[in-house]
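This is the structure I want to talk about, given as structure tokens.
Take a look at chain A:
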Amino acid sequence: MDPVAILIAFLKIFLVFNVLMGAVAFMTWVERRVSGIIQYRLGPNRVGPWGLLQPIADGIKFIQKKDIVPDDAYVPFYLMAPALAVVPALFAFVVIPFGPEVVLFGRKVPLVILDMDGGLLWGFAATALGVYALVLAGWASRSKFSLMGGLRSSAQMISYELPLVLSIVAVVLMAGTLRPTEIVAQQAGWFWNWNVCKGIPFLGFLLFTIAGYAETNRVPFDLPEAEGELVAGYHTEYSGMRFAAFFMAEYVNMMTSSALGVTLFLGGWQLGFPVALEGWPLWALQIGAFVAKVAFFQFLFVWVRWTLPRFRYDQLMNLGWKGLLPVSLVNLAATALLVTFDFNVTR
Partner candidate 1 sequence: MDAFAFYVLALLTVASALVVVTHRNPVVSAVALAFNLVSIAGFYVLLGAQFIGLLQVLVYAGAIMVLILFVIMLLNLAEELPPVKVAGTFQRVLAPAATLTFAVVLGRALWRDTPATLPPASEGFGTAAVLGRELFTRYYYPFEVISLLLVVAMVGAVLLAKRKLT
Partner candidate 2 sequence: MIDPRLVLILSTVLFALGAVGVLLRRGAISILMCVELMLNAANLAFITFARLRGGPEAQIYVFFVMTLAAAEAAAGLAIVIALFRLKGTTDVDEINLLKW
């Protein structure tokens, strides 16, 4: 293993990790300001210009809180659950290409941490592992609210994994590969080459987005953790930094969901229009395009949260099994037909 390759890998991991953590903190601010705008009020604006230092104040608040562990709790799992929530969420980001192939230190470096053949499956495997944190947190707290909330959350997550993965299978069918870098490379050119316009336009994208909201436990699917319903669901008995860890995990999940959607449907780091540039200016622009698309997706998450009321739990499960699943199956079948007759699925 030559040291330059190790250094490049380390740089990529360092960059992605820090940007993700910073983005999570930034998202808390964005959430509160945008919710303020939607609800016709000001968000946080005391701490720093436009309240931009609010996440830091929140962090300090969380750190200095008393560390409470319930008497009856099953301590090993109780302590493990917040970490178990954050790690798979971060893991899923490893396979997402956030930029083109750049030339760094005299060698070509694809801007993705792990470029493996079944890369897309890795993303879903990591998200599937995130369910354990909810179940264990709910059970280890030894409280009725937590257990019910935990079971409901995880049932919701695994139910919506099906339409999520099926909408992706339609994209993989059109692309012919499971490698995210290749999927992004196939969407080069003008923006009507993006996967959202191929096959049946927008249907797969819509399915993925809705299932993504349910996967990340965001409104309108956040009944398991809504106040006034189950106190706070699976993280009722958590306080201070452990609660903040669950919060962080939720935001990182949102970011992973957005990044996957952008990579698969919106062309990843592709610009969508030809530009007469070469080398680093072009690459910087493409990385910026990726960031902008993910930011738009995140804004969509926040916008939907503060606009729609939440679903009741049985309505939620009905929508997943009786609504989204048949539609995603039809999407898959129709896409398969289109691929057979090579119509609107230019590879």
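Throughout what follows, a residue touches a chain if its C-beta (ideal position, glycine included) is under 8 Å from a C-beta of that chain, and two chains touch if they have at least 3 such contacts; residues count from 1.
With respect to how the candidates were assembled, all candidates are chains of the complex that A comes from, given by their letters.
This one's a predicted model, so the numbers in the text were calculated from it and none came from an experiment.
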item	value
Of the listed candidates 1 or 2, the one touching chain A in this complex	1
In the complex with candidate 1, residue positions of chain A that touch it	74, 77, 116-118, 121-122, 124-125, 128-129, 131-132, 135-136, 138-139, 147, 151, 154-155, 158, 161, 178
